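A single protein chain has been removed from this complex, and every other one stays in its place.
Chain naming follows the written order as A and B, and within any one chain the residues start at number 1.
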Amino acid sequence: MIPSEFEYCRAGSVEEALDLLAQKGPDAKILAGGHSLLPAMKLRLNSPGAVIDISGIGELSYIKEEGSHLVIGACTTHGDIAKSTLLSEKIPMIVEAAAEIGDVQVRNKGTIGGSLAHADPAADWPASLLAGEAEIVLASSSGERTVAAVDFFQGLFTTDLGENELITEIRLPIPDAYTKSTYVKFEQPASRFAIVGCAASITRSNGSCDKVRVAFTGVSSTPFRDQAVEQALEGQAPSDDNIEAAAEKAAMSVEVMGDHFASQEYRKHLAKVYARRALQAVLS
Amino acid sequence: MGVPISVTVNGQHRESEVDSRTLLVQFIREELRLTGTHVGCDTSSCGACTIIMDGKAVKSCTVLAASANGSDITTIEGLAQNGELHPLQEGFKEEHGLQCGFCTPGMIMTAVQLLEDNPQPSEAEIRHGLEGNYCRCTGYHNIVKAIYHASRKYKEVSHG
Partner (left out) sequence: MASIIGKSVKRVEDKRFLTGKGNFTDDIVLPGMTYASIVRSHHAHAKINSVDISQATAVDGVVAVFTGTDIANAEIGGVPCGWQVDFKNGDTMKEPPHPLLVADKVRFVGDAVAVVIAETAAAAQDGAELVSVDYEMLEAVVQGPDALAADAPLVHDDVPHNTCYDWELGDKTATDEAIENAEHVTKLEFVNQRLIPNAIEPRAAIGHYEEASEKYTLYTTSQNPHLIRLLLSAFVLGLPEHKVRVISPDVGGGFGSKIPHYIEEALMVWCSGQIKRPVKWTAERNESFMTDTHGRDHVTKAEMGFDADGKIEGLRVKTVANLGAYLSTFSTCVPTYLHGTLLQGLYTTPAIHIDLTAVFTNTTPVDALRGAGRPEATYLLERLLDNAAREMNVDPAELRFKNFIPPFDGVDQPGYQTQVALQYDSGNYQPVLEKALDMVDYQEFRTRQAEAREEGRLLGIGFSTYIEACGIAPSAVVGSLGARAGLYESAQVRVQPTGKVSVYVGSHSHGQGHETTFAQVVADKLGIAMEDVEIVHGDSESVAFGMGTYGSRSLAVGGSAIMKSIDKVLEKGAKIAAHKLEVAETDLEFANGQWTVKGSDQSIGFGDVALTAYVPHDYPEGLEPGMDFSSFYDPANFTYPFGAHIAVVEVDPETGKVKLERFVACDDVGNVINPMIVDGQLHGGIAHGIGQALYEGAIYDESGQLVSASFMDYTMPRADDLPMFELDRTVTPCPHNPLGVKGAGEAGTIAATPAVVNAVIDALSPFGVSDITMPLTPERVWKAMQTQTKEAAI
């Protein structure tokens, strides 16, 4: 219940954090909301030599409109996102995903940046960020780069994040007024992480689905956009039948995970059910 | 390694030096000897350690004491004012919302934020708001009633 010893460093700004990261090297860990890192440290599954606390960096906590994008600071908590009226108007699936995470106390502390960096295969965020075609801004002492969400998630607890990089911002293109989105989740009953989380965002014109984005989390070791489902619906006028047909294609191209809460077979089935539910919700 | 911190706990200003690895719940229980905040798990699941930190319900087992620097904290001990029980404490007593009392402080602190956000919650909203708190004794039935009871009291207060 008590972590191993480590050096505690408080970063007051992004710059300070980046300096500390460069200074302390690979043995240092960023601490944001602490709701993934501290549980692991308490069980001594993770024992960093130094902890760089970025939770007090106010400049990393914001939700705002910036031109054609909505941008979210990395240290914005799930709870603040869940309550954002701006996001709820423009990209509802983001707010819905935030509200599905853990419980109220977890949402009050856990941050979007922390969740992305941690890359738990059952985390909620990836689905809606993939479907929303988000970009992730990474900073290091040598500069800043922007990665598309699809390229960011690389595998089980693995991302494109470099050792001395900090996630600073998540950028989401603002969809047009004809786009609707949702996030639906079948939760693991004990931890309430996602067994299947499905985000769908659909832009319609003249009754047909112009652009369909469907992404999953929890299903496979890496969250993914499901192009088979997307393509099955794109250009179609939605009907019960073609929604059903599109949903049937869910999770065909990935290695589906299995555990004692949901076997491969069942998870695959749930992916289809939740794909259909998401599509129905968006298209109804 | 000592990390200097300064916090306000139940209205009292505290300066201290904590070990970098000291958890906020340890600081509260062991250093401040406010043992009403409990530890029921090691996976941040049970909510027995819930406190209000800067206006929000937080699991104090999953915060470093060092990170709490500068924050304003309320624990169960700080809820009653001038010997007068808080409406939630009153509600738990009236509706028998506690049995062994171990989960109770965390339940109440979570409910403080719940009613702050939503002063007139429905039964379903109350149940959903308790997602991060376990109780093994009550089956939650009377906890839900207790929070509902308190919400009516809030209403009376705010509407005169």
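Definition applied: contacts are C-beta pairs under 8 Å (C-beta built on N, C-alpha and C of every residue); 3 or more make two chains touch, one makes a residue touch a chain.
What you see is a predicted model; the values in this text were computed from it and never measured.
Checked against the hidden chain, the listed residues B:Leu24, B:Ile73 or B:Ile108 yield one contact partner: B:Ile108.
Within chain A, the residues in touch with the undisplayed chain are 1-2, 4-5, 43-44, 186, 189-191, 260-263, 266, 269-270, 273.
The chain not displayed touches chain B at residues 19, 21, 29-30, 33-43, 45-46, 48, 75-77, 79-80, 85, 89, 92-94, 96, 98-105, 108, 123-124, 126-128, 130-131, 133-144.
The definition used in the following text is that only the chains that are shown with their structure count from here on.
Those residues of chain A that touch chain B in the shared complex are 1-8, 10, 31, 34-35, 38-39, 42-43, 51, 53, 55-56, 79, 102-106, 108-109, 191-192.
Contact residues of chain B toward chain A in the complex are 1, 3, 20-21, 23, 26, 39, 42-45, 47, 50, 56-59, 61-64, 66-67, 69-70, 110, 113-114, 129, 131-133.
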